[in-house]
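Rest of the complex left out; these chains stay put.
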């Protein structure tokens, strides 16, 4: 392999109602081993994937939300969240899980992985990718 | 002859809830479940449609709220939370069920 | 009360398959009769015995098979929908030359025609549809 490519995973769907959020996350985890430049975008209903307080006990399905918090350990540290998508859904930043990573280039300081952007910034970030994966 | 309308789609992604509410009659019930529970959150861009539908009783499935991290304090006023046995009661106490797929 | 259930989506991909199961189970536990559960569209994929879900996840097919055993449920997979999607019983597998052992229908499920869905609507007090 030559240079790292910029991989973007676009998440536009709510969790649990369909499997797409979970199976997208499984690709992210595997992809992390390939040393590419990885970003995740949460837009539209995708912002619900990282809502805090998810508890699937009564549903009888697996709660995979803790995995988002572990992404930093896999070197996946850029999770872009669209502000307009939150607002339309009656959500604020406080309704999301805190997701952080330890920056190995900065004495393992804890830093936030969630990057809150507006729609125009999200569109620009998307336009700078090599590969855009949607599920 | 009330109908139980069942909506399992996010109102932000699809038109199912909107179409359901446009066809529900006074005395009917609407059950929000699966991704449909997002229609029960207050202060969203679609909550006005739900609040404005007087005459129709709105129910929401608790298990689906919990999975999605939605606490009861965030629900639109007047919505009733049910569990799966309550879901069954809703089906048997209405004359028919209609799924908005 | 006597209920029939229609399941239009496959396991894991759409929660409809889980919701149908949870609803059916709750209805039975409350003493209702389930006349029939009919699997149509991608719903036929609930009836394959070949799934190997992750060990920390639910096994949807097995849940249905066990519920069928416990309550003598009639789980019917639509033959036309099943053929399109590759769900076959022994007779079908043989008839279409798919080879010995190729049948993939799970225990407790049977394959039959769409008339069984209409009958399920006629005979039950309520028909409840789960889909995408």
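Each chain carries a letter (A, B and C) given by its place in the written order, and its residues are counted from 1.
Keep this in mind: contacts are C-beta pairs under 8 Å (C-beta built on N, C-alpha and C of every residue); 3 or more make two chains touch, one makes a residue touch a chain.
Model, not experiment: these values are computed from the prediction.
**Q** Indicate the composition of the complete complex by giving a copy number for each shown chain label.
**A** A x2, B x2, C x2
FYI, only the chains that are shown with their structure count from here on.
**Q** Taking contacts as defined above, which has more of them, A-B or A-C?
**A** Top pair by contacting C-beta pairs is A-B.
**Q** With centres defined as the mean C-alpha position, give me the subunit A-subunit C separation in Å.
**A** Here subunit A and subunit C have centroids separated by 35 Å.
**Q** If you look at subunit B, which of its residues touch at least two other chains?
**A** 8, 34-35, 63, 83
**Q** Mark out which residues of subunit C touch at least two other chains, giving numbers and ranges.
**A** 15, 22, 132
**Q** Over in the complex, which subunit A residues touch subunit C? Could you list them?
**A** These residues of subunit A touch subunit C: 16-19, 59-62.
**Q** Across the complex, what residues on subunit C touch subunit B?
**A** Going by the criterion above, the answer is residues 1, 3, 8, 15-16, 19, 22-23, 25-27, 29-30, 32, 125-132.
**Q** What residues of subunit B sit close enough to touch subunit A in their complex?
**A** Residue positions touching the partner: 8-10, 12-13, 34-35, 38, 41-45, 47, 62-64, 66-71, 74, 83.
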